[in-house]
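Can you read through this structure? Questions will come right after.
Omission of a single protein chain aside, the complex is shown with its protein chains in their original locations.
Letters are used for the chains, namely A, B and C, taken in the order the chains are written, and counting of residues starts over at 1 for each.
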Amino acid sequence: MNEARIRESFARQAFMGTIGASLGRIAPGAVDITLPVQGALLQQNGFVHAGATASIADSACGYAAMTLMPEGADVLSVEFKVNLLTPAVGTTLVARAQVIRSGRTISVCRATVFAVDAHGGEKPVLEMQGTMMTVPLP
Amino acid sequence: MNEARIRESFARQAFMGTIGASLGRIAPGAVDITLPVQGALLQQNGFVHAGATASIADSACGYAAMTLMPEGADVLSVEFKVNLLTPAVGTTLVARAQVIRSGRTISVCRATVFAVDAHGGEKPVLEMQGTMMTVPLP
Amino acid sequence: MNEARIRESFARQAFMGTIGASLGRIAPGAVDITLPVQGALLQQNGFVHAGATASIADSACGYAAMTLMPEGADVLSVEFKVNLLTPAVGTTLVARAQVIRSGRTISVCRATVFAVDAHGGEKPVLEMQGTMMTVPLP
Partner (left out) sequence: MNEARIRESFARQAFMGTIGASLGRIAPGAVDITLPVQGALLQQNGFVHAGATASIADSACGYAAMTLMPEGADVLSVEFKVNLLTPAVGTTLVARAQVIRSGRTISVCRATVFAVDAHGGEKPVLEMQGTMMTVPLP
C-alpha cells in the first residue's frame, strides 16, 4: 500500500474538489471519503443528489482497490451498482469502502455511505457493489 | 407528460447546476441531459469522473420516468447500475434516458451517455440500467 | 416472522427442488439456502453455473425480506446484481442472505454464496445486492 500515491492521485481528482470531498482513513483494502453536505449538492427535494453520493462511493472503492495494487498501477471503474436506502440528509456524508476480492486484473469492492447528523449519529443511505480494474499507469 | 413541471424540478436540482448540466429534449418516456466537459469534472487521468457521468444518467432516468407519471407525483431513484465502456473524453457528454417499463410504483429505465467530440462525433461511454419509484409530492 | 409460511412457500418453489436446493436457517432478516454441487448444475468448465448460484442467492434474499414482512404479504424480486468472485467448486454451496433495509414496499438485501469444500472450508464465490418488493398475496 502506498498512501502517498493515493493521496496524490485523489488530489488530482478535480471532481472531488468540485463537490468538496476529502480523503479520510486509508488502510489496506479500505478507504473513507468525507463529503460535507451543502446546498450545491442537493436535488429537487433537498436531499443530496444520488449522483453526488455515488461519486464518493465510487472514488472510495477505486482507492480501496488501489491500496492492494502493485506500484505503477492505476485504477479504473469497470462498473458499479448502488441502492439508495433512504434520502441523504445530514451535515456530512462518509463513504466507507472495502475490497471484497482483490485479483490481478479485477477487484470487487463494496461501499456504504453514511449520513452523519449534527450529533454524530450515523445512518446508512447508499450501498455500492462494484468492480475496479488494474491498469498500467498512463 | 408535464414538461413544465419537469423543467421546474430540474431547475431545483442544485447539483445539476453545480456540475453545469442542462436539460435537453423531453418526450414521453425519454429525457436528455447535456454536460459540457470542463476541468472541474475530471478524475486523476483527465477523463470525466464516473460519478459525474453517472449523475446525469441518473437524473435523465428519473425525469424520463416522471414523464409517464401522474400529476402530483415525484420521483426517487431506488437503485441504478452503470458500466463504464471507455474513458469519457470529449467536449460534451449527453445522457439519453428512456423508460423500459412504467409501472404504478416502479419504473425501469435505461440511459446511455455519449461523449461528443469537436466534430460532433458521438461515442457511448456509460450504460445505466436503473429503477425509479413514484412517490407522492412532499 | 412466520417460519412456517416461508417453509411452505419454499416448498412450492419447484425450481429450488429441480436444482436440489434446501432451506436452512431462518432468522429475522436472514435466510440460508444450501445447494449440493452435482453434475447437473455445471457450466462448460466444470464450475457451478453462475445462474444456479445466483438462483439460490435470489431465493435467499426474497425469503430474508419475507421474514420482516407482515402476514398476508408475498415477495417478488425487483432486481438483483451479482459479482462472481471465483469459480464455484466444492461439495456444497450455501447462500446466506440478510436484509439491509426493510421498507413498507421495498427491501434491500445482500447475499453471499460460499462454496464449501470436503473439509468444511468455506470460500465466498458470489456477492448479491438486490431489491425485493412486498406484494399482496395473490
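Annotations for the structure displayed:
Going forward, a residue touches a chain if its C-beta (ideal position, glycine included) is under 8 Å from a C-beta of that chain, and two chains touch if they have at least 3 such contacts.
Keep in mind the model is a prediction, meaning the values are calculated, not measured.
Taking the complete complex into account, C:Leu84 is the one of C:Leu68, C:Leu84 or C:Val116 that touches the chain left out. Checked against the hidden chain, the listed residues A:Gln13, A:Ser55 or A:Thr131 yield one contact partner: A:Thr131. By the touch rule set out above, chain B reaches the unshown chain at residues 81, 83, 85-86, 100-101, 108, 110, 124, 127, 129, 131.
Where chain A meets the omitted chain, the residues involved are 78-79, 81, 105-106, 108, 131, 133.
Although one chain is hidden here, its contacts on chain C can still be listed: residues 9-10, 12-19, 39-45, 48-52, 54-56, 58-59, 74, 76-84, 87, 138.
Everything that follows uses one rule, which is that only the chains that are shown with their structure count from here on.
Distances between chain centres, each the mean of the C-alpha atoms, put C farthest from chain B. Here A is the chain whose Cα centre lies closest to the centre of all protein Cα atoms. Taking shared numbers over all numbers used, the chain A to chain B interface scores over half, which places it in the same class. Centre-to-centre separation between chain B and chain C, using Cα means, comes to 33 Å.
Chain A and chain C have CA centres that are 28 Å apart. The multi-chain contact residues of chain B, meaning those touching 2 or more other chains, are 78-79, 81.
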